[in-house]
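Here's the structure, in structure tokens; my notes come after.
The complex appears here minus one protein chain, its other protein chains still in place.
Presenting chain A:
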Amino acid sequence: MSEADIPRERVEDALFRAGYWLVFAVLMLPIVVVFVTSFQQSSYLTFPPSGYTLEWYAQFFGSEEWLGAVRDSLAIGVGASLLATVLGVTGSLAVQRSDSRVAKLLPPVVLLPLLIPPVVLGLTLLIYFNRVGLTNSYVNIVVAHTLWATPLVFFIMQSVFARFDWNLRDAGMDLGARPSRVFYHVILPNVRSGVVIAAVVAFIVSLQEFIMALFLKSFEVKTVPVLAWTSLQSSLSPMVSVVSAFLVLTSILGVLLSAAVMNLEWLAEQL
């Protein structure tokens, strides 16, 4: 390395840093827009706003339509999260401990719904539920979101179980404990944080998803993102920013919670 290379490397380093901080700023920009415009005064979304008010928040908490959507979203999110966690954890455990053909076939099938455009999945399920006569929108959207959330739970748990020392389980079995007791007393305490993160991720995915929910919505059942989307078709109102601010806040809380339980780096490698 010659003397002349040293300043050039400094310039390169500076450009590299400037480059990734610029990308960082662009990534954060829409999120800043959401929070700032939720406080804006005028009724048409502008950034930066000319004045600030809490009026849109007051309207949100006074709106039966929006609060109903919040209830629908929470109910569906909890349902999808529970179902995806049970299916994902048991399935992942089985695949870890079994080398049968079904166990080998399952991971790619479970992953597939994530790689199919959500519009196609939404249309497939719309036709299916109509043909078999399932008309409960809550159930239908929970099923759709579970198809998406299960692969995430499944693969998070695969990596959690991979770090678990299976000799502990064998020791429990050798001491005469039933498999269910071994699971509850030996396996679960060791993987609990992984299960919590998987459930949180599943809940957030369900809360934020809107294309399948748009296809499967009914007059009575609309999730928050679906209602936000339909209201965007008529006007670009700051009300959308108010609900979006809540949605983003839930995600921030979920990520911070996961980061506190495990760490951010681990989470980044799982998603």
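Miscellaneous remarks
Here is the rule we use: a residue touches a chain if its C-beta (ideal position, glycine included) is under 8 Å from a C-beta of that chain, and two chains touch if they have at least 3 such contacts; residues count from 1.
Assume contacts and distances are computed from a predicted model.
One subunit of the complex is not drawn; among "Spermidine/putrescine transport system permease protein", "Phenylalanine--tRNA ligase beta subunit", "sn-glycerol-3-phosphate dehydrogenase subunit C" or "Potassium transporter peripheral membrane component", its UniProt record names it "Spermidine/putrescine transport system permease protein". Of the candidate positions A:Ala14, A:Leu54, A:Leu67 or A:Ile127, contact with the unshown chain belongs to A:Ile127. Although one chain is not drawn, the whole complex shows that of A:Asp174, A:Glu220 or A:Glu269 it is A:Glu269 that touches it. Within the complete assembly, A:Val119 is the residue of A:Ala14, A:Val119 or A:Leu168 that touches the hidden chain. Interface residues of chain A facing the missing partner chain: 9, 12, 16, 19-20, 23-24, 27-31, 33-34, 37, 45-48, 86-88, 90-91, 93-95, 97-98, 100-106, 109-110, 112-113, 115-120, 123-128, 130-131, 143, 146-147, 150, 154, 179, 201, 204-205, 207-211, 214-215, 225, 228-229, 232, 236, 240, 244, 247-248, 251-252, 254-255, 259, 264-265, 267-271.
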